[in-house]
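A single protein chain has been removed from this complex, and every other one stays in its place.
Labels run A and B following the written order; every chain starts at residue 1.
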């Protein structure tokens, strides 16, 4: 196992915040042959006043993530390939400006800009009334808000863990607490790991119930991609066993072509599909989104036991309203929590217990590697 | 057209915030014969921690506005004349401390201190349920909050635009975004322009629909004046065509004397009147509020096509509860949005379309100019 060195950036326990700073290969892993850097900066102006942004550059990819917004991944760039989307929200919004209770408890949408945003942990999916839960003597989450709270909680602990020997992997680890007296005590340990020079990265997350009673949890990765991978003729590839539309009223053509993308259709409503993916022998599943020319693409892979469900969100709106598709590996469908409880989709964590989710992100910017990846799928 | 120079103060796009700073005539417009300055400072203590305040001094008037609170005008001073009021809220409250959902969705009142505060943009008026709107495939603003969101959104871009040739006008321009995924994408470009040495200023606002679908918008200027213009014997002057009380139960005397002001009446409820103003040949209307002696006054003028409606708010409460009157030029009455939709008062902005509002503020501190102004009206 590679040796590591650790550099804290933010710590509530030690009352530490380094402010604007930059750490690089020379400082933390001088033997690494590929130069890399991790930079933290404070953002200013509008609703991003006071937000911290961290940019990891592994020499090939630049990944930006936001500790102030629950360790969400803002975007990733590799040459001409940009992962993420052009949200109408534009700014990286400080949680102090996001009121989850607004607009029928969908205020979450006022801060929604990320490439990868985690939904959960106590609840997620659409706002609903929910008067049941597993804890004894605690009030339930009676009025849940869209997609939960975790994306709008600042990380308590953030650190760089740099391997000082091969493969010199760089990990940014953040600890985010969703906790309350008479409420959840769920801890998210979110790790993003990237190897210098490689065309991709991975997320390795652990959710732990720090409370003294069993807790229900849900986790959905809202992985959002817009142009230039998404375009007329773009396609989602995967080992699809079954696909079901979330709502009534989709046309037969829409349902049949759930894996195809067209141009923006101003004023069109979103579509959602619940999809069952066939795992490979190791239990892993993957989906690949590529553009029309098949020279720009993104593959997301994960362990089906960790994230058994998959939701596809197609939001082919006017560019100004958000032209985007969401690839959503999840423990739980984004449906009302009572429904998901009944379906047995909620994760139940005993006191002290954890669950894990590990996702790989492969970035492609040439035809050859996309063809190979499609063939594998 | 005069030449200009531009000095940015805050920019989300460029990740810029100058912090405490001061720019003046010598730095930006050295040829201007009248010294002037624009100063930005960060406020501290209580709920004003982190608020930015900008003071513009044109040599005669000092105008203070708040980029953190949607470019609202806090107050304006000209010698012994002070425009604004003594709100029980006292502090200039940071939006992070204002929860619009509170107290039956009237939390807006916890931050209400401005001389001029804009109400809107997606909705304004009293809290109500509203399940209709113009967009397709987007959820409506089901539970609107008092007077909307725009006053509690920090400006994304703020800059000084100084003319370097006569008339050497100074403009403070702020861009405020009210935007959400599956919600409004309304941009307010708010300009306050003041000419060195002149006894007044103007607001020149533009609202633009940056979304891809038609959007409903509303705009009301809540122009609030307390002592010393407001007092027993103060009067509102204007070319009133018609006046209607908002509520039942006002006395005949109250209704007849809607344009007259008395002393504070502790425990009295507010009164509101909807007033139709006769425009002059250029389509402009104006109202003038003067004190009993007619030696202190404020005239507000605007284009009736831009702001066709006018609401008068009389809050002759105990001084400690707010002794104030509101002059409110608006596109839409402060009534439940479904009512205003039915009345055809909502502004409908097509994608990319804009509407404008231009208001002039004239400050009077002598009998002569008030008499002349009254005669003109």
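Here is the rule we use: a residue touches a chain if its C-beta (ideal position, glycine included) is under 8 Å from a C-beta of that chain, and two chains touch if they have at least 3 such contacts.
Treat the numbers as computed from the prediction; the structure is a model and nothing was measured.
**Q** With the missing chain put back, one of B:198, B:231, B:280 or B:319 would touch it. Which one?
**A** Candidates B:198, B:231, B:280 or B:319; residue touching the omitted chain: B:319.
**Q** Looking at A:161, A:210, A:239 or A:374, which makes contact with the chain not pictured?
**A** Counting the whole complex, the residue in contact with the absent chain is A:210.
**Q** For the chain that's not shown, point to the residue among B:57, B:75, B:99 or B:157 touching it.
**A** Missing-chain contact among the listed residues: B:99.
**Q** Could I get the residues of subunit A that touch the absent chain, sorted low to high?
**A** 10-17, 50, 95-96, 99-101, 135-139, 141-143, 145, 153-157, 176-177, 179-183, 185, 210-213, 351
**Q** Considering the entire assembly, which residues of subunit B contact the chain that has been omitted?
**A** On the subunit B side, contact with the omitted chain comes from 41, 43-50, 87-91, 96-97, 99, 101-104, 106, 109-110, 112, 264, 266-270, 317-322.
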